[in-house]
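Quick one: this structure, given as C-alpha cells, is what I'll be asking you about.
Note that one protein chain of the assembly has been removed; the remaining protein chains are unaltered in position.
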Amino acid sequence: MTKTAVSTTINGDAAEFLCETGETLLDVLRDRLDLTGSKEGCGTGDCGACSVMLDGRLVCSCLVLGVEAQGRAVETIEGMAEGETLHPLQQKFLEHAALQCGVCTPGFLVAAKALLEVNDDPSESQVRYWLAGNLCRCTGYDKIVRAVLDTAKDMRSARA
Amino acid sequence: MIKTKFKLVGTRPLRPDGVDKVTGRARFGADISAPGMLHALILRSPHAHARIKSIDTSRAEKLPGVKAVVTRDDFKLPEREDLVDICRNVMAREKALYDGHAVAAVAAVSKTVAREALKRIQVEYQVLPHVTDVDAAMKPRAPILHKGMRTIGAEPAAKKDSNVAQIHTFGHGDVVKGFAKADIIIERSFKTEATHQGYIEPHACLATYGADDRADLWCCTQGHYMVRNACAGLLGMEVSHLRVTASEIGGGFGGKTTVFIEPVALALSRKAGKPVKLVMSRDEVFRASGPTSSSSTDVKIGITKKGKITAAQAILRYQGGAFPGSPVQFGAMTGFAPYDLENVHTVGYDVVANRPKQAAYRAPGAPLAAFAIESVIDELAHKIGMDPLEFRLKNAAREGTKSSYGPTFGPIGLEATLKESKKHPHHLAPLGPNQGRGVACGFWFNFGGQTSVSLNIGEDGTVSVVEGNPDIGGSRASMCLMAAEELGVPYEKVRTVIADTASLGYNEVTDGSRVTFAVGMATIKAARQAIAIMCERAAKIWDIPAEAVVWEDGCAKPAGSNAGNFKPMTLAEIAGSAGSTGGPISGHSEATADGAGVSFATHMVDVEVDPDTGKVTVLRYTVFQDAGKAIHPAYVEGQFQGGAAQGVGWAINEEYIYGEDGRLQNPGFLDYRIPVASDLPMIDTVILEIPNPGHPYGVRGVGETSIVPPLAAIANAVSEAAGVRLTHLPMSPPRVLKAMMENGKGAA
Partner (left out) sequence: MRYEAPATAKAAAKLLLGAKGSAKILAGGTDLLVQLRSGMKPPGLVVDIKHIAAMSGIKKERGGFRIGAAVPSAVMGENKGLGKAWPGVVEATGLIGSTQIQGRATMAGNLCNASPAADSVPALAAAGAVARIAGPGKRRDIPAEKIATGPGKTSLKKGELVESIFLPKRPPRSGDAYLRFIPRTEMDIAAASAGVNLTLDRKGVCTAARVALGAVGPRVILSAKAAKALIGTRLEDSALEGFAAACSAAATPIDDKRGTKEFKTHVAGVLARRAAVIAYERAGGKP
C-alpha cells in the first residue's frame, strides 16, 4: 500500500507523517503520532470523542482524511494545557467533577473551548446544543454543563 | 461501631487521576501499542441463526501480511461448566446464534490487510429459522436455540426442549387469599425493548503471548481478575501465567463484566507469536457485546379502598440473548422490595433468543420489573385519589419488614426518600398543559465480595493504596479520602493505584455497586493495620507497651500521662525511621466483604408531551437516594445523575430494533438514541444518609439503584401528560402518538 507524505501543524508544531489515503485524521493522530488523547467512540461522527480543531473549526477527526491535513493546522487535547498550567476549562471540569470515566472528556473539552472562543456568555441551552454532538454516558451532562458555564463566567470576569 | 464524625470524608477534593483525564494522558483500552504489534479483526455472522457447515480460512492465510487466523477449532470447549457458554459466545461452534456472533478472527500487519483477509474467509452457513422476541421464543413451536435444553424449575419436570432455560419463583403469604380481600385490583401487561449500556469506549485489548506460555493482557474491563480467570480457562493456561492489566476504562455500567474479544486476541497472539491488538468498532459493540434483556411482564396488585396492598404478583419473562442467564431472577426479587407485603408472589422466566448474550447493565433486571410494578402502583394510587407518594409511604418497607425476596430488612432509607420528596419544591411546583409528573421507587441489593487491598507507607510519610478494581467513576478519590481519614494525613498525601493481577490478591469485578463499600472497607482495614504497626514502632522507640500508644490526627501519641510523656510522632517521622524499627510498614486486607447495605431511591420527573407528535420532553428531574454515607458527594451525585440520564434514554428512545431477517437495524449512535446534552435538564439530587451498619463509615453502594426508578417514574409522568397509560418501552414518539390516538387524546 503506497503512502502519502503529509506536512501539517499540530498543536503549533510542524509535523510530518506518512499515511494511506483511506486513513482518517484520527487514525493518524492515534496510530502514527501517538497522540491518543483523541478517542474513537464510534468512527462515524456521532459521539464527538475525537473532536479536534482544524484550521480553527471544530470537527470530528474521524470524519477527516489524514491527507486533508496537508498544510493545515490541527489542535488536539494534548495542546490544551500550557505546560503545567491547565486551561480554565480543564480546571473547572476537575472542580465540578464533570467527568466520571473520562473517555469523552477530551472531546468535550476541545468542543467547549471552541464554544467559549465564539461565545463567552452562552446560555445553558446554548451550551447543551453546542455540545449535543459529544456523547457522555456517565454524567447525565449536568456537571459538564455547569463546568462550562462556570468557566465562561470566570473568563468574563477576568476580562472585565 | 460506625464512625460519624469526619474531617475529610464528605468533602469534594479533586480526583487524583483528574489531570491525566483532562489532558488526554490517561491510557484507555485502545491507547497503547507494542513493538511488532499486529492488528486483529473478527468475522461475524450475518445471520441470526445458522448452522456453520464449514469455515475455509486458507485464502486468508495465504494473503501476505496475515500472521494468524483462528476459528472454533482453536478453542477447546472447557471442562469448567461456568466457561462453556462464554466459550461458545466468544467464538461460534456448530451454530451462529445471533447477528454478530464471532465466527473467525485474523491478525495481520495492518488493519488494511486484516480487513482484506476477512473477506477471504469462506463460511458456509445453513440458515435456520430464528426468534428474537421474548414472547415468541416461549411459544410451543418456536425455533429452538439449544437442542437438549430443558426448563430448570418447571413443574412437572420438562419433557421437551424449550427456549425457557429456567423458572425462578419468590414470595410469601397467600396471594389468592390476599386478592380476595382486595377492593380494587389492577392487572396489566408491559413490554420493554432491549437496550445497551452505551459506554463510549468500545472494548479494546492488547495481548502478548510468549513461546514460554506466559502472557500479558492489557484491556478495558470492569474486572481484570475475572478476565484472567476466563481467559486462562478458555486458553488452557494457569492463572498465574497470565498477567492482566486493566487500562483506564471508558465506561462499563455492567457491560464490561465478561470477556468478548480478550480470549480471541490471546489465541491470535499465541498462534502468531506477536503482540495482537484487537479493538471493537461501535457496530460490533452493539451487535456483539452484552446488551440488556427485553421483557414481557404481567403485574396484578390488589388494594383496599384505603390504599393498603393486600396482594401483589408478577410474572416476568426476560430474554437474555442466545444463552441462559438473563437477570430475570433479580427482576423477580427486586420489583416488590419497596413494599411491606403480606402476600406476594413472583415468577421469572429466563428465556433464550437469537440475540447477543446479555450482560449486566446497572442493577441488572431491576429497572424492567420496577417499570411494570411501579406503573401499576401509580395507577392504583390515582384510582383511589391518593397522592402516589402517600400511597407508597402507606405501604413502604421499613426496618423489620420481611422483603419480597426473603430476608428481613435492617435499617433502610426508603421512607426517608419518600418523605424528602414530599416536601421538596419539585413536588409542589405547578404543571402546565400537556405536562405530567411521575414518581417511582427503586431498590437494589448492593454487593460486597472478595477484595484485596495493600496500603504502603512511603519513607517520606506519603501513602499508596494498591487496589484491584478499575476506577470507573472516581473511586480512587474515595479510597484516598478513606485512607487519609483513617491515617490522619492530608488527602494529597495518598495515591491510589489499580494493580495488575500479578501484583495483588484476587478482587471481584467492579460491579454490584461494591467498590466504595468493599474496597473502601478493605482500605480502612488496611489503614488500621498500618496504624497498629506504626503505634508498635512508636512504642518501641519510646520503650513502652504498644497498647499504651494511640493514633490521633496522623500521629502516634502516648495513650495518657500514665503511658509516659513523649512528643507525638508523626506518620512521616515513624516512616522515616522504619528501617531501624523493624522495616517497611504496610497494612493490608484480604477478605470477602459481607454486609453491603441495600439501597432505595425515589425519583420525581416532570415531562411534557407534544400532543401532535407524541414527543416527550423531560422538563425537571430530582433524585432522592440513600447513600449510607457519601464519601465524595460530587461523585455520589454523579452516580445519581448518570443513572437517571440512562433511565431517560431507556424510557424514551433507546431500543434494539431487529428486522424480519433477525439482523440488528440500528447498530450505531445515530439510530440507537442515547440522550444528548440538549435532551436533558439539570438533574437535581438529594443525598440521604442512613448509615449501613455493615460498613465502618456506613457506606452503601450508590451506582446501581439510580437506574431502577426512572423507567417507571417517566412512564408515570408521560401517562399523566398523555392521558393514557403507556405500557411499552421505549415511549418513542410513534408509540406515544399511537396510544394517544387510540385513546382519542391525540390532537389529530
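Every chain is named by a letter (A and B) in the order it is written, and numbering of its residues begins at 1.
Assume contacts are C-beta pairs under 8 Å (C-beta built on N, C-alpha and C of every residue); 3 or more make two chains touch, one makes a residue touch a chain.
Note that the structure is a prediction, hence the values are computed from the model and not measured.
For the omitted chain, the shown partners it touches in the full complex are A, B.
Within the full complex, the residue among A:A73, A:A132 or A:M155 touching the omitted chain is A:A132.
For the chain left out of this panel, the touching residue among A:G48, A:G79, A:G102 or A:G140 is A:G48.
Think of the hidden chain as still there; on chain B it touches residues 283, 612-615, 652-653, 657, 665-666, 669-671, 673, 675-676, 678-679, 732-734, 737-738, 748. Contact residues of chain A toward the unshown chain are 4, 20-22, 24, 43-46, 48, 51, 54, 57-60, 62-65, 67-68, 70, 111, 114-115, 129-134.
Please note the rule applied: only the chains that are shown with their structure count from here on.
Of all the residues in chain B, the ones that touch chain A in their complex are 12, 14-15, 17-28, 30-33, 110, 112, 197-202, 248-253, 279, 281-282, 472-474, 632, 634-635, 637-638, 641-642, 644-646, 668-670, 674-678, 680, 682-683.
Residues of chain A that touch chain B in their complex: 1, 20, 22, 30-31, 34-44, 46-47, 49, 76-78, 80-81, 86, 90, 93-97, 99-106, 109, 124-125, 127-129, 131-146.
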